[in-house]
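Of the protein chains in this complex, all but one are displayed in their positions.
A, B and C are the chain letters, set down in written order, and residue numbers restart from 1 in every chain.
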Amino acid sequence: MTKDNRNSNRFNISRRHMLAALGTGVGVMAMPWIARAADDNIRIGFPTPLTGPFAAEAKDQVKSAELAVKQVNDKGGINGRKVELLVRDDKLNGGEAATRTLELIEKDKVHAIVGSLSSAVQLAVNEVTRARGVLYVSISQSDTINEVKDFSKYTFHEALNPTMTTAAVARYAFKKGTKVAHLVADYAYGHEMLRGFKRAQAAIGAETVGEIMHPFGAADYSTFMPRLRSMRPDILCISNFGRDQANSIKQAVDFGLKQSSKIVVPVLLHNQRLAVTPEVFEGVVGGSNYYWGLEGTLPSAKAFNDAYRAANGGAIPTDYGAYGYTGVMSLLQAMQAAGGTDTDKVIAALEALKYDVAKGPQYYRKCDHQSVQSVLVLESKKKADMKGDSDLFSIVANEAPSEQVLRTCAELGFPT
Amino acid sequence: MDTELILMQLFSGVALGAILVITALGLSIIFGMMGVVNFAHGALFMVGAYAGLWVASLTGSFWWGLLVAPIMIGVFGMLIEFVLIRRLYGRSIDDPLLLTFGLSYVLVEGVRIVFGSDGIPFPTPSLLTGVVDLGVGFFPIYRIFVVALVFAIVVLLWLGLEKTKFGLIVRAGSRDPMMMRVLGVDISKVWLAVFGLGVGLAALGGVLAGPMRSVNPEMGALVLAEAFVVTVIGGLGSLVGAIIAGLLVGVVISMTALFAPEMATIVMFALMAIVLLIRPQGLFGKLA
Amino acid sequence: MSAPLLAVENVGMKFGGFIALQGVTTEFRPGRVTSIIGPNGAGKSTFFNVLSGVLSPSTGTVRFKGDDLKGTRQHEFVHRGIARSYQITNIFPDLSVHENVRVAAQAGRSRYNIWTNRKKFDELDARADKALESVGLIAKRNETAKFLAHGQQRALEIAIALISDPELLLLDEPTAGMGPEETKEMVALLEKLAAERTILLVEHKMKMILGLSDRILVLHHGQLIADGTPHEIQTDPEVRRVYLGQNHGYA
Partner (left out) sequence: MNVPSVAAPLAADARKPARLKAMMTTYRVPLSILALCILPWLLPSKALAVNVLIYGVVCVGYNLLFGYTGLLSFGHAAFFGAGAYITGIAIGQFGVSWYLAVLMGVTGGAVLAFIIGGMSTRTRGIYFSMVTLALAQLVYYVALQASTWTGGENGLRGFTVNRINLFGFDINFLDPVNKYYVLMVFAAAALWLVSRILNSPFGAAIEAIRENERRARTCGYDVERTKLLAFTLSGTICALGGTMSALHLAFVPLESLHYLTSGMIVMMTLLGGASSFFGPFIGALVFLLMEDVFSLWTSHWQIIVGSIFVLFVLFLPKGIWGTFLSRVVR
């Protein structure tokens, strides 16, 4: 193929053909791209990984975000201005996310951005929005976004971070003198989860009997199991995410680790549990930002679940789906309070906002714009106890929102 | 480090190596016999896992999945050779590589459309779940089965290639396809069978790995890089090389996981870089 | 007596168990046409590959103008003055005839210059055209090499070997696969070339060899069994028995 030569064909072209060909060529190139009419709608950009391993979570997020926008538009929008959601596929890649964000800001002239599911994408979008002074509500679990290095006064972090989830889970699962072994994914998010657990263990007095860092995105964990088993821990803490979590728990069960110790994870993912059989996840304890089971005790959860079921043919909202709702709704409520889209007014409104849209009372902490919210602790149910396909977990604890659980502003590097 | 731990670690290295061997064998057979690098090898490994899962859920038994899926995907591989790869013979050796690279995109996205982009549980067959205590440590039964099966297949393959007429034709065909045609052997049929066999082995690797890892559309990407590393270390086109190198890489990864777990993935590539510097043609390969 | 252009001492070549060449010792004087004949598998091509640096000999040494070629890399041979053509046509298929020869000429001068435009080296173009003229291909200058007829491609092969103005020209069966008409043209070309430089020829067409060569070497089973003028070779009983078979006339 590379050996083919340019002039290997003596096709006899007259001048007329040649000009016609060039004409159509230029015509195609100059397809008139209609610039988006700048009407008075409030435009919210929503980058999410529609392609790739978290496509299901992304679709849930889009459905929840669209639900929030519909609810606000049905009540007359914001001062009569309709809200429009512009969903873009960031392909779970920071580079793509930055390009899509640039397009949303430069071409679509969005007033704010909500979204992102991975910490790399969140940090990329944050980098673009903070240079251009665009509001950004990020909904991916990460500690890095709270630190002063990445801080942007236009960015509000609606999601939980590892410090909060590990603190809540540890308080439930660890006792004084519990022997804990850690299997940790060797990347930033993994280190954050380990640090959170260590912090909580120090407070409770639980003892670490061993730590193994496994390569990020590894498929095979069998090589770590023998060593973990030899540590004879009471609790095996597996700190990784997504497919790594499902793989490592499955292989820990294969190696019989669940017989001798209880498996605890910082975050229990709805869709990862579905990706593995109930037997494998049975008894695993982990944290979460939202579980539809909250509707039994929380009116706002009941309202959200019912609205979601109505809009999506009876389907229930998942943990990551709920972030789409709480992220967009908190922004819109702030815009309503600020009476429009003026960035500084909306920032002030967000900083002062008290909102309870799906999971109980929440507010944004002033110094790092982290949403202080409740943290659920769930335990995966046995197949027998499940009352339906979506009845995956039982809520074993619900940590009330408190700043004590967070790293202090000074710790994060903010001047106090 | 007590000896029990070392033995268990060594065994899990051999089990990991077994999967590497079966996938690298498929790649080496196709390259060794046809001079074609199958860049869709990782994707077909993944398609094999899904096929095994699909057949197992239809028939309700893992064993049917294990038997039927590799054959089914092997035939699918023949279809790929017949419809696509065949048109490329006589052209630059890069073309099949580029074609299969494009094909891997189509296969991965196709599986996403049909089975969704989330992982699907591949339950370990009830007969093989659990751990057995061999006195020197705890060994998961499923992995013992995998090692045994891969060993059996390797022996079967060796017998097939060394001892049967078909094996003779295949090996001669790889040396000098022109001569085979002159001798009246329909070389295109041989290549059809060889490509089907190579793809079938990749699918078998997928089915065997299914219960060990969660089955998802992206599982093929890492497997392709692993298969390349093993084939390069073993020596391109040498079957013995693929077998020895597969086990070697599996054990080296496992032992590294004991001492410096985070380096486990890097060590595979570093090992390859070292082999390249000392013996560019690989341990058992002939100088390209 | 001028120093030998090429001296070959006890050269041997083994591929695993198979002995392709054994104990070959001879010398080549400048300015003569020497042909190498022998039945197929006698080691002619292997001998050529050793002389042109494609293979380094298992035993013995090859001296060109006095210095030992051991350790010289293959691409340096042509810069030393030893050029060769191939038995199977081995040209640049998709480049133009002119470019085939020009790129060969350029190898001697500027191989790593990534800056100046190659059209500025017009003396290379001139040399290329001169070489094409000498092999009678100047009319086909802008054709793509792979569209040339077989005979013309063989002539191009020679032009490529000629362009580095070698002192020693190794031609591996230049008339292979040629009809009588083309062979006649090639012989005329070789006679013209023989006047200017030392030629080593491997051929099967006996009439042509006997007419063209000043000296003939006969290889058999990797050994040099005869070395002399065409007349001596014809009458040498050993050669007749081994090579020319029983018939007594010309082959």
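Criterion: a contact is a pair of C-beta atoms (placed from the backbone, for glycine too) under 8 Å apart; a residue touches a chain by one contact, two chains touch by 3 or more.
Because the structure is predicted, anything quoted here is derived from the model rather than measured.
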Shown chains touched by the missing chain?
A, B, C
Considering the complete complex, identify which of A:Glu127, A:Glu211 or A:Glu279 is in touch with the unshown chain.
A:Glu127
Hidden-chain contact residue, picked from the options A:Glu106, A:Asp344, A:Asp385 or A:Glu403:
A:Glu106
In subunit C, positions touching the absent partner:
52, 54, 73-79, 83-84, 86, 90-95, 99, 102-104, 106-119, 121, 146-147, 160, 164
Given the full complex, what residues of subunit A touch the hidden partner chain?
1-15, 17-18, 21-22, 25, 29-31, 33, 50-51, 55, 89, 91, 93-96, 98-99, 102-103, 106-107, 119-120, 123-124, 126-128, 130-132, 142, 144, 149-150, 186-189, 215-216
Omitted-chain footprint on subunit B covers residues 31, 35, 37, 84, 87-88, 91-95, 97-99, 101-106, 108-110, 112-113, 221, 225, 228-229, 231-232, 236, 262-263, 265-266, 269-270, 272-273, 276-277, 280, 288
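Please note the rule applied: only the chains that are shown with their structure count from here on.
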Chain at maximum distance from subunit A, centres defined as averaged CA atoms
C
Closest chain to the protein's overall Cα mean, using per-chain Cα means, please.
B
Between subunit A and subunit C, what's the gap in Å when you average each chain's C-alpha atoms?
72
So the centre of each chain is just the mean of its C-alpha atoms; given that, what is the distance between subunit B and subunit C in Å?
48
Between subunit B and subunit A, distance of the C-alpha-averaged centres to the nearest whole Å:
35
Quick check: what residues of subunit C touch more than one other chain, meaning two or more?
none
Residue set of subunit A touching subunit B in the complex reads 1-3, 51-56, 186, 212-215, 217-220, 222-227, 229-230, 243, 246-247, 250-251, 254-256, 271-272, 274-277, 279-280
Once bound in the complex, which stretches of subunit B touch subunit A?
2, 4-5, 8-9, 12-13, 15-16, 19, 91-92, 94-95, 98, 112, 116-121, 123-124, 129-131, 137-138, 140, 142-143, 209, 212-214, 216-219, 222-223, 253-254, 257-258, 261-266
